Each structure stands twice: as C-alpha cells, then as structure tokens.
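Note that this complex is displayed minus one protein chain, with the remaining chains in position.
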Amino acid sequence: MAAVDAADVWPEDAEDVEEGIVATWFVRDGATVEEGDTLCEVQIEKVSVDVVAPVGGVVERGVEENEPFDQGRTLVHIEPG
Amino acid sequence: MAQVEAPGPETTDRELTMSRAMVEAIRSEMEENEEVFYMGEDVADYGGIFDSTQGLLEEFGHDRVMDVPISETGFIGGAVGAAMQGMRPIAELMFVDFFGVCMDQIYNNMAKTAYMSGGSVSVPMVLTTAVGGTYNDAAQHSGTLYGTFAHLPGMKVVVPSTAYDAKGLMHTAIRDDDPVVYMFHKRLMGLAWMPAPEGPKTPVPEEPYEIPFGEADVKREGEDVTVVTLGLHVHRALEAAEELAGEVDVEVIDLRTLVPLDTETVLDSVRKTGRLVAVDEDYRSFGVTGELLARAAEGALEDLEAVERVATPDVPIPYARPLEEEVQPGVEDVVEAVRAVR
Partner (left out) sequence: MPSVSELQEMYEQAVTARRYEERLQEEYLEGKQPAFDISAGPIPGELHLAAGHEAAAVGVCQHLRDSDVVTAPHRPHHVAIAKGVDLRRMTAEIFGRRTGLSKGKGGHMHLYDPEVNFACSGIIAQGCPPAVGAALAAKKRNTDDVAVAYLGEGAISQGAFLESLNLAGLHDLPVVFVVEDNDWAISMPKGRVTDVDDGSRRADGFAVHGDRVDVDDAVAVYEAAGEAVGRARNGNGPTLLEVQVHRRMGHFMGDPESYRPEADAERAEALDSIPRLEERLRAHGVEDDEIEGIRERANDRVEDAIVWAKDQPQPDPEEAYEDAFTQQPEGWPERPEVAATDGGER
C-alpha cells in the first residue's frame, strides 16, 4: 500500500503553518488511477499544491474535501492493483 | 465541420474543476497548433488570477503564454490583428467589467471584420473573460454582461457551467473561425479560495472533444415548468428544482451558448410545459431574460400560459453582503418564480 502524507507535500516555507485544507478531490473513493494522475488539490497557507499519485492503483481518501489536516495526516492511500 | 460524437462524462473516473478542464483544452490545442497562443495580464507566472492558464507557462514558455501590459485596447486589438493574419490567439480580459477600456477593439474590429470585409477576412480568436459576483467585489468587478456581448452581432458567446462543457466548448471555441467570447464564472472555476457549489466539478474525458455551439443542454427533465438559464444559475436552478420536487416538476435548460442560441430546445420545452421562467445573473432590462421571453412569445405564444424572469435588478452590483445578496438572484428567487407561474 502506497500513501501520500501531508508532510510529503508541505511547502518548505510553510513549516510554521499548522493546518492545510483539501480544496478539491479529482477522484472518488475507490477510483482506479495511474501513476502521475493528479488526485487532489490542497491549500496550505495561501499556496495550492497538487497531490499526485506516486503509483497506480485504487484510491482510498484519507481526508475529505474542505477538511483541515495537519502535517501528521495521511492524505491518501493507494492499493496497487 | 464533421462532428465526432463527444465521449460522454460517464466514460471516465477522473473529475476536474472547471478551470482545469478549460486549461486542458487550451493545452491540447496549443500542443496541436503552433499558431495558438495566450495573451493576458498575469497569465504567465501567476497562471491567471482565476487559474485560467495554470501550468501553461511551464510547458509553453513566455512566448506563447504572454504576460502583457495593462493595455487592454493594445493587446486585445493585437489579438484581433494576429487573428486576421490567420493565427489563433486567445486573449484574456481579466474581469468582464473592464470591457469598457477596450470595447472599440472588441466591437468595431473583432466583431465586425468578417462582415465588413464581405466575408473575405475572418478573426479566429477567443476572448476569455471572468464574470460574476457572489463574493462582494462590488460594482466594478462583479458583472456578467452576458446580454451586452450577446447583443452586439459578430461574436459567438459561450458560457460554460460545468467542467465537462468548459473543456468541449473551449476546443470548439479555439477551432472556430469566428471570434468567440468565452465567459467563465469565477464561482464555478473550483478555485481553492472561492469554493464552488456542487455541480461544476464533473468527470472529464482525457481526450479532446468538441461541444457544438447552439446546443442547449436539458439538465433535468420536467413536465410543469421550464427554467432556462446559464452559468452559475444552472446550479441554482437545479437546486431550486430539487427543492420543488414533488410539488412542481421543473425542467432545467442550460443554454451553454448565447450566440448562437438554441431557440428550438427552449421552444420544445415551453410547448410541453406552457410555463417559462428565465433566470440570469445579468441585469434585468434589455438582456438575456427579456430575449428568452421574446423568443418564447414569438415561437410558442399559443402554448404559453405564464412567464416570469429572475435577474439582477438594474443597479450596479453593491458591495455589502446584505445588499449584494438582495440583488443576486438566489435559489429562493427561482423557487418563488416557479411557484408564481404554476
């Protein structure tokens, strides 16, 4: 199982920011994606970051749309299929 | 143009925001055709204030994703000239409200050249522009001006309401040999800082596809009342229809393009329901809603039982929240209007 953690996408100059938020998901839970597909857009401070699938597989979202998350959260799990 | 059936949204799992869908079409056309380029303020490094060019600079560089001086007459007129030379420029007017500083290029050059030249010169360009209120940006940054552009002959006018349509309509717009005004509603773009309502984010197939101009989309079928609208208000009308479900069976039509206007789809629906509610974020007088009622009267008078329109009253858009909310046509306004024609 692969995962993308919030810490993986946290901008360097935003270390002191406590929370980010998922602005939009581009895939639903259970969707099959390929490596490199954009999964969601997160907003940390004022910066938008795209979260990209590190491997192909089936998506399980770790955070819902408009839900705040901290650096310790896992944003998404991917079950390689 | 030979029309290949567009792949439906059901063919993919992938959902896009409206801005990303629009950019995907632009990217694909720029990859296919060297003659397509984008000009506008803050379209390069910023990626468009409303994300209309997000990521294009990285792929195409400053030569094809051109930041321009704040000189709308100059660069929009420049796009007209490049288009007259056969290139396919896309020029962005950051907010439609700024049209005043460059309307001569739009109205007297872009829109009229094909006709004035007896068809010997065409202007195959796209003018993209952000429209709409709902976020208290006040009188100089909140208009839609749909009616203004649709009123003046010579430009095709496109108003997408979903990501799926945004992509297909953009492909069609860039390939079209005439000037196309592509009006995207800020509230629908899916910007992180201006949350969109449910609806505009849709599945979007990866391959290029066109959505033909002049084909309205029946978003919801119904027997009792026809609601015709466009842009943001497609989603508000759908919400109103949902609220009325069980009480009134509402049909909701998304025009998608104002020029050309799919009068037939509107008339077919009106013949069925006899009751028409025209809904629009533009000003009430001399605009889209009046035009829709006129066409219904011209084409289906015998079937027409009642009409109503919901639009912004004829005042500049005010700033304060209670004032903007008062003039912005809301879901409840649509609900009331539908009840009134019942």
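The first chain written gets the first letter, and so on, giving A and B; residue counts start at 1 in each chain.
The definition used in the following text is that a residue touches a chain if its C-beta (ideal position, glycine included) is under 8 Å from a C-beta of that chain, and two chains touch if they have at least 3 such contacts.
Note that this is a predicted model, so its numbers are computed, not measured.
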item: Left-out chain, listing which of the shown chains it touches; value: A, B
item: Per the touch definition above, residue among B:G8, B:G86, B:P153 or B:P313 touching the missing chain; value: B:P313
item: Positions on chain A where the hidden chain makes contact; value: 17-21, 23, 43, 45-48, 66, 68
item: Positions on chain B where the hidden chain makes contact; value: 41-42, 44-46, 49, 67-74, 97-98, 100-101, 134-141, 192-195, 284-285, 301-302, 304-311, 313-316, 318-327, 333, 336-337, 339-341
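Criterion: only the chains that are shown with their structure count from here on.
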item: Contact footprint of chain B on chain A as seen in their complex; value: 23-28, 31-33, 37, 41, 43, 46, 48, 66
item: Chain A contact footprint on chain B (complex, rising order); value: 13-17, 20, 190, 192-193, 195, 201
